Every structure is written in C-alpha cells, then in structure tokens.
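If you scroll down you'll find the structure; I have some questions about it.
Only one protein chain is missing; all other protein chains are in place.
And now, subunit A:
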Amino acid sequence: MGLLSKKDAKLITDPLADDNPITIQVLGICSALAITAELKASIVMAVSVLFVLGIGNVVISLMRNIIPSKIRIIVQLVVVAALVIIVDQVLKAFAYELSKTLSVFVGLIITNCIIMGRFEAFALANGPWKSFLDGIGNSLGYGVILIIVGFFRELLGSGTLLGFKVLGDPIEKTGLYAIGYENNGFMLLSPMALIVVGIIIWVQRTRNKALVEDH
C-alpha cells in the first residue's frame, strides 16, 4: 500500500497533464499571460496559488455542510480573498522585492478562475483530504505550465534564467551573443505568452490524440 490510494493519486496526477487546468480546461489564462515574463515571478505565483488553493479547498470542504447554499459563492469569495490578503502581507513582510514585482497580480489570484472552479466543482462535494489533493494537483498543473512558459520567455526574451545570464552577456558580446544571437524582445510581451501556451497545447494534443475533440 502506498501513501496514496490509486484514486487519490489520480487527483494529483490528472491535472498535471490530461486534465491540466490551463491547457485542457483553459482556466487561469490571465495570470499565465501576465506574470510569466520572468521565471522567478512564475514560480512565486505558482507557490502562492498552491497555498491559496490547497488551503482554500480544505476550508471550503470542511464548511461544505454548513455553508448556506444561497450565499455559497460569496462565502467562497471571502475565503479566497482572506487567503490572498494573507499571502500578500506575508510576501510584503518577507519577500518585499518580489511582492513589488508581483504587485497587482497577487490580488489577481482572487479572480483566478481555477480557484473558484475547484471550490465549486470539487470541494463543495468532497471530503477535506480529497479536496486538499485536488487543490494541490490543480495548482501543480497550473504551476507546471506557468514555469514552462516563464522558462522560455525569460530565456529567449532576456537571455537569463532566474536572473543569471545563461546565454552570455548581450553588452560585452560573450557566449551566444558573440555569434550574432539577439534577445527576442517579443518574448517579454504578453501576446507571446499566449503563443507559448498555444504551442504547449499543440504539443500535448499531438502526443495524446484522446485529448483532441471531434466535431
């Protein structure tokens, strides 16, 4: 017997690929476009969503039998908003530079469709442990895409990864820049994030034909 039953493990692994919130459910696109110009910001956004969705799902699941159905959406919003404010304050206290980079986007977690979607579709109908796994799975699925997009955008747009110059120095003309490579400024603009997400979706559906919808 492993740590997780087969069914529980699927809650984590499914959203990573075949039921990915970004590439399959097409949720949470806004933040994937907005903050992925740097790998560091992508990672922090992924971790923040992991925290908010993991805990939020458990809280909603624990409260699922006492939440009045008439105001359940408001209750969900209050839970997300409170958790987001806590994340924001903690970032301001312990990672100030980062909190400024993320600025409005931490607040944008509130509007991240994935979170309300998981509360409504999963946590309101399942127990806390399952909801926790579902929250972790979905935010990891979200985070994986964010990190892939952030990786390519920062690498091709700035020639750096996490701030380290991996392709050489563009001003001193060392490394790849010595043979005429130039940073692609387009990669730093939001539309290129959409194109990178599109390419990920394309690759994923080419590899797994079952994901392609027939019309």
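Note that in this section a contact is a pair of C-beta atoms (placed from the backbone, for glycine too) under 8 Å apart; a residue touches a chain by one contact, two chains touch by 3 or more; residues count from 1.
Operating definition for what follows: contacts and distances are computed from a predicted model.
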| item | value |
| --- | --- |
| UniProt protein name of the chain not shown, from "Aldehyde dehydrogenase (NAD+)", "RNA polymerase sigma factor", "Na(+)-translocating NADH-quinone reductase subunit C" or "(Fe-S)-binding protein" | "Na(+)-translocating NADH-quinone reductase subunit C" |
| Contacting the left-out chain in the complete assembly, out of A:Leu11, A:Leu27 or A:Val75 | A:Val75 |
| Contact set of subunit A toward the excluded chain (per top definition) | 34, 65-71, 74-75, 78, 82, 85-86, 89-90, 92-94, 96, 103-104, 170-171, 189-190 |
